[in-house]
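These notes concern the structure reproduced below.
Below is a slice of the complex: some chains, not all, each in place.
The chains carry the letters A, B, C and D, assigned in the order they are written, with residues numbered from 1 in each.
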Amino acid sequence: MERHDVETLLRRLKAGEISVGETVEALRSLPFEELGYATLDTHRTLRRGYPEAVYCGGKTDEQVAAILERLSTNHRTVLATRARPSTAGAVRARVVGAMPNPRKGLVAVVTAGTSDGPVAEEAAVTAEAMGHRVDRLYDVGVAGVHRLLDKRKRLERASVIVVVAGMEGALPSVVSGLVDKPVIAVPTSVGYGASFDGLAALLAMMNACSPGVAVVNIDNGFGAGYMAAMLDH
Amino acid sequence: MERHDVETLLRRLKAGEISVGETVEALRSLPFEELGYATLDTHRTLRRGYPEAVYCGGKTDEQVAAILERLSTNHRTVLATRARPSTAGAVRARVVGAMPNPRKGLVAVVTAGTSDGPVAEEAAVTAEAMGHRVDRLYDVGVAGVHRLLDKRKRLERASVIVVVAGMEGALPSVVSGLVDKPVIAVPTSVGYGASFDGLAALLAMMNACSPGVAVVNIDNGFGAGYMAAMLDH
Amino acid sequence: MERHDVETLLRRLKAGEISVGETVEALRSLPFEELGYATLDTHRTLRRGYPEAVYCGGKTDEQVAAILERLSTNHRTVLATRARPSTAGAVRARVVGAMPNPRKGLVAVVTAGTSDGPVAEEAAVTAEAMGHRVDRLYDVGVAGVHRLLDKRKRLERASVIVVVAGMEGALPSVVSGLVDKPVIAVPTSVGYGASFDGLAALLAMMNACSPGVAVVNIDNGFGAGYMAAMLDH
Amino acid sequence: MERHDVETLLRRLKAGEISVGETVEALRSLPFEELGYATLDTHRTLRRGYPEAVYCGGKTDEQVAAILERLSTNHRTVLATRARPSTAGAVRARVVGAMPNPRKGLVAVVTAGTSDGPVAEEAAVTAEAMGHRVDRLYDVGVAGVHRLLDKRKRLERASVIVVVAGMEGALPSVVSGLVDKPVIAVPTSVGYGASFDGLAALLAMMNACSPGVAVVNIDNGFGAGYMAAMLDH
């Protein structure tokens, strides 16, 4: 039920076509959630300009393409996460979007090693899609802490820092102890054996001894970039 | 080695008392970390005004009291986490501090149930100690989602939302889907059986289907309050 | 905003005191959740007559007593789960309630061993509080499957069967294979070593090879009794 | 030992060929399980009309086809779960069955996201195969709780609700809090990282803070549909 329908209802009341009681009942039976839906949707899409994201896991290429096409009609930017290469192919022919001009704050994206790169890029691109500038500081893990110290100035310039690390997941603690910026930690599944596909890094990050660290899911670059962009609005 | 020592060194070079090579060696052997230490310390304490926190677990009452006394000489606010009642007694007689006047943004602290209260209070007091106003919305868990919908206006007024929940830990997802604010999720050990002392809530929160959620350790109200206060600077 | 308020609003529209546009805005700003709250509350309390339950873990005796007192004003039956003995004392002096007369179906509550008794009683009392008759069949675990076979007639008379078992948690599978009744399985923390406080039984029950078994949390007799009572309405 | 054999025995007793004591011994050594087997089999197949289900994991296509063919001689409907595509091919040529006309109650099948669809369909088809009408409410996860509120009327019309969700598995709690219907929760392996192939959702559902929720195995749509159909007999 759109605003137009409510207005029609009220006009009929005013015109004496229906009674107050009937109008109350009509309003009552009106699925208020529909209003809620519209409100939320407007709120989310128009006012914030946050991109919509589609999780592609467990969906066929066709499903993803259809969803993206529909979303692209009223969203400027739509992100597809966990897409297979074939999905990307199915989508590319139909959906077109441009990255917004950066107009907000600076997000630093830091990785422990080169292998953490793809997850970090997911975070960086998400933050850029949400209108932020991103400073990438890759391969500065704790095995050579001097590499990180070297970058302290750049870290301090950022409003929020996304730290991406696998293996022992120690980097967020060190970064957070170094500069007083909120750190979004992303454990990655990089590692082997007792890393248990990122569990070791996840637990380490949950236990970061330095306050100012919060954690997202393993390999969830999208979530970290999104969170960082929200924080630095 | 203080600045004064470096100046003395350079004056001796300029005066020809030592060679360039000798000066380089002296500078090289200079424990740069000492400088770094001072820098960091100043940065952290003076410029930010963030409170220092002391983790009391595994420390004797005497150790905690001594640490707090020392820290209180140059910190306006010092927080003690995981303190036993006896620790509190040992401390109270010596350390005194006043909460700062709220001068920053608004942090909403939300709980799923009454049992989550102590952890939520830890978060709220930490945020207040860091100069924020706190809006407490307690006992609005997902078993009665209408209680939460009822509070949406208040949630939207906050800059950051701390959501505290045990059991199935579903509340952060719902809150995050409801209002476009960053959510710091705190799993609690409230529950029994397969809650495994908060593990169920922790995993649920890591997997929040709505972006804009990051997680801190189980029962870590302090960490959540600190993170929220950092985000809303 | 009550119905009365809405009627007043509409009367003012009809009387020409406010325009259609103003009325739409007033309705729009109306906190629909309040309506939702009332609806749900009525629905839950009055129509169903389901008892309200209060989880006492992590709450002080005073908190529990206050909550129970408030709830008892408009609920015929209120259950307190995970109550400490001291809580029971604090409550007894204030809250009084009578068990409803059984007027609904028959719930069978089955245990593997004597040690599972307290959890089973929690289930049985909950079902009785919700108006059901309960047939207790205790200590018929799979170590002597003949004890169970002996009870098949009684099992078949029930509409729903609650099966409570610790250790290897095998009883729900066997019961479900024996009679074509839905089985609510309750793992208990009875056992030691690799029972891991009920985890072994929980996993076994999740993997019941016989269809028609669903599982509630470890030691959650209340939840099983509630579910059984709902199913057999 | 068939009924015929017992009759022969008794006739010999009546004819004085054997004594009462000998007859008692012969009856005693009689494998009573044989009787039991027949009883159970009849009970299960003929009286209930529940479909038989075959778990195809770890069986060759030939084994599955042979089992299905045998079962189809005296079951109206036979379900094959966890079938590989090749299994389906091997079976189709031989086994034919028609879905029964819906003559029982209404089961609502709800999913959190599109990716949960295949598991939900397994539940829906199972319930239909057991003679129920099914109302499908897909993609109404907690990230947009308004989508769910919108469907409350339809949820209330059902006798039992199957809720299928991966990731944080929060949907069953919310649904159960919304309408007073028993909820069969199905965790799915949808998700990544710390979802640990459905473990996160499973634990969350076990800890649902709203009573009236019971859980089946991860991705076990069949089990949920079967349970729902049993409950709503």
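Just so we're on the same page, a residue touches a chain if its C-beta (ideal position, glycine included) is under 8 Å from a C-beta of that chain, and two chains touch if they have at least 3 such contacts.
On a predicted model such as this, the values are computed, not experimentally measured, just so you know.
*Asks:* Can you report how many copies the full complex contains, not just the 4 shown in place?
*Replies:* 8
In this section, only the chains that are shown with their structure count from here on.
*Asks:* From the centre of subunit D, which other chain's Cα mean sits the farthest off?
*Replies:* B
*Asks:* Please work out the Cα centroid separation of subunit A and subunit B, and write it as a whole number of Å.
*Replies:* The mean C-alpha positions of subunit A and subunit B differ by 23 Å.
*Asks:* Could you put a whole-Å number on the gap between the CA centroids of subunit A and subunit D?
*Replies:* From the centre of subunit A to the centre of subunit D is 38 Å.
*Asks:* Could you work out how far the Cα centre of subunit B sits from that of subunit D, in whole Å?
*Replies:* The computed centroid separation for subunit B versus subunit D comes out at 49 Å.
*Asks:* Enumerate the residues of subunit B that touch no fewer than two other chains.
*Replies:* 113, 144, 149, 178, 191, 193-195, 206-207, 209
*Asks:* Show me the residue ranges of subunit B that touch subunit A in the complex, using the header's touch definition.
*Replies:* Within the complex, subunit B touches subunit A at residues 36, 40, 43-44, 48, 50, 53, 55, 149, 160, 178, 180-182, 184-185, 202, 206-207, 209, 211-218, 222-224, 226-227, 230-231.
*Asks:* Within their complex, state which residues of subunit B touch subunit C.
*Replies:* 113-118, 144, 146-147, 149-153, 190-195
*Asks:* Hey, which residues of subunit A end up touching subunit D in the complex?
*Replies:* The contact residues of subunit A facing subunit D are 31-34, 36-37, 40, 55, 57-59, 63, 67, 82, 187, 189, 197-199, 202, 217-220.
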